[in-house]
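Note that this complex is displayed minus one protein chain, with the remaining chains in position.
Chain IDs A and B follow the sequence of writing; residue 1 opens each chain.
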Amino acid sequence: MKKVSNRLFMGLVFLFLYAPIVILIIFSFNAGNSNTIWKGFSLHWYQELFKSRIIMNSVYTTLLVSLLSTVISTIAGTFAAVGFYNLRRRVREPLMTVSNIPMMNADIVTAVSLCLLFVAFFNGWESFANWFNEVQSVFYLTPRIYLGFGTLLIAHTTFNIPHVILSVMPKLRQMDRNLVDAAQDLGCTWFQAFIKVVVPEIKPGIVSGALIAFTMSVDDFVISYFTAGTTSSTLAMTIYSMTKKRVTPSINAVSTLLFVTVLVLLVIINIREERHIRVQEARLKK
Amino acid sequence: MRNKRALFVIPYVGWMTLFVVAPIIIVVIYALTTAGGEFTLSNFARMGTYTSVFVRSFELAIIATLICLLIGYPLAYVMAKEGPRFQRIAMVLIMLPMWMNFLLRTYAWMSLLENNGLLNQAFSALGIIDLGNAINGALNSFCAWLNNGLLEWINGLFGSDFLLNTARPTDQTFFRMLFTQGAVVLGMVYNYLPFMVLPIYSVLVKMDNSLVEAARDLGANTTYVFRKVIFPLSLPGVLSGVTMVFVPAVSTFAISKMLGGGTQLMLGDLIEMLFMGSAYNPNLGAAVSIVMMLIVVVCMWVMNRFGEGEEQAVML
Partner (left out) sequence: MSKELIRLVNCSMAFDDELVLDNINLYINDSEFLTLLGPSGCGKTTTLRIIGGFTTPTAGEVLFDGVRINDVPPHLRQVNTVFQRYALFPHLNVFDNVAFGLRIPKAEESGETKGRKKKKVKIPESEIKERVMEMLEVVSLKGFEHRHITELSGGQQQRVAIARALVNRPKVLLLDEPLGALDLRLRKDMQNELKRIQQQMGITFIYVTHDQEEALAMSDTIVVMDQGKIQQIGRPEDIYNEPKNAFVADFIGESNILDGIMHEDYVVEFFNRKFRCLDKGFAPMEPVDVVIRPEDIDIVPEDEGQLKGTVTAVTFKGVHYDTIVDFKGFKWLIQTTEFHPVGQTIGIVLNPDDIHIMHKSQYSGMFGDYSSYSEEYDEMDDVTLLDEEDDEEDRDHEE
């Protein structure tokens, strides 16, 4: 009986979590332009979505910045974690604290501080470029640079790296320290040992780190809002600017597409994992 | 030999210096200077005008954190007791909404909470709105009766003029939900609930069951075991959950804009306004940001005092 009430409670919480999303999805197929009154099934808003340059561009920007920053931060974070792992405790701990700041700090503070840094750099650059253009005329440096995709990518990478480090570190710690020695003993150089032994060992940490980084990037709004400037806009920023005026149900359509993509990916990952676990269990039984 | 590998941190330390440490230093410089670049502490003094914003932010964030805890702890507890397969699925279900941008999630609530939104439609269909009107009416007459009887007598006695409200609306066709504080709290709870569940869950699921069995063996009943063993041991998870909900909640700005309709100005909105909006004053904004940072530091300090801070953060 207790189990039933437990499940009921869980069911209610999941209803709370998913009801808004389900409704959002349902109304993406609404013929009318309302999120409240159902006027029949249609794919109208999906057509609109693909016609809307603003939304499509922002989806593209979101995916691109998320993917790029995930790749960069996964590689950089893994190497940084290996470095941290090999550091003395006395040096490692203060550095780790600094490294965790972007993750722990309130998003808006990270956003504002990065924004100020970029602006300060642009001002510095402007003076430098002006001076440089004055003293010579072979190269022309553009004096005005603005917030844009580059700064957006830097900001995302900055807050993603600590997540990768924190998910790789425990795997490194769990690893038998002798493994690297063993591989070197058997004739590997350090780098060969890293690729052949360390990477397979910490792979779960790297994968989950990459996954977390990607999630954080896709989910982010505040930091993008402050660092993307006016030239590039993520999906979140587009929605935000729309809510000030009127939101088109195309947003529902894009949400639906995103949700379904993620769902399918997760189902695939989980089925694979499940199979893997089952194989291992079968092996252990043998 | 091993020391050489430590060199791998050097590029990252460079990156950190440039994009973590330097920005914070710049914020500090801004906070301590005037627009003209002279040293001043007046930015901090001028924050006094925004006391109400601070109070409201803390109020709403604390309420949202408590609600998250009240829902999140039992959820984590119940989840940790299920079989491994079920747990995996439940974990995915909790994480899944996070892959949709949090603005999309908030936007979903906007249309639900509207005056003629689905929730109000449902309430009206179920007669809840009529019920609300009826209750309001009953309360009105009850208060009127108290005003005319008991309170009139008391007022007469003390010379005061204390009266209860009798003007609750009885002709509503909808509940006003969007653009209220309640909506903002709801948005925070909805968005940040996973941050509460995950760390608590990870502590509970790792807990050694033999401790519970030992407590039982020593004669403790279920409630006692929970109070004296399970809850104290899960405290690090609770603390990190509280931090992870409280920090974004107190600093949010999009949620309060979208669900609070700009009427519920919070710290995040204030910072945004001072940097990009109508009340452009980056120096003051930097000062507010520093206060924000101090709040985070205090939270972290509390969390780390009870250990395991780093490990918890891994969960997210």
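Following the convention adopted for this analysis, a contact is a pair of C-beta atoms (placed from the backbone, for glycine too) under 8 Å apart; a residue touches a chain by one contact, two chains touch by 3 or more.
All figures in this text were calculated on a predicted structure; none of them were measured in a lab.
Of the listed residues A:10, A:103 or A:197, the one in contact with the hidden chain in the full complex is A:197. Only one of A:98, A:179, A:247 or A:266 touches the absent chain when the whole complex is considered: A:179. Contact with the omitted chain, checked across A:130, A:189 or A:261, is made by A:189. Summarising the interface, subunit A meets the missing chain with residues 86-89, 176-179, 181-190, 192, 196-197, 200-201, 283-284, 286.
The rule is short, and it goes like this: only the chains that are shown with their structure count from here on.
Residue ranges of subunit B in contact with subunit A, taken from their complex: 2-13, 15-16, 19-24, 26-27, 30, 71, 74-75, 78-79, 81-82, 85, 88-90, 92-105, 107-112, 114, 116-118, 121, 190, 193, 247-248, 250-251, 253-254, 257-258, 267-268, 271-272, 275-276, 282, 285-286, 289, 292-293, 295-296, 300, 310-311, 313-314, 316. By the touch criterion stated above, subunit A contacts subunit B in their complex at residues 6, 9-10, 13-14, 16-21, 23-24, 27, 35-36, 62, 76-77, 79-80, 82-88, 91, 95-96, 98-110, 112-117, 120, 154-155, 158, 161, 163, 166-167, 169-170, 190, 212, 215, 218-222, 225-226, 235-236, 239-240, 243, 247, 251, 255, 258-259, 262-263, 266, 270, 273-274.
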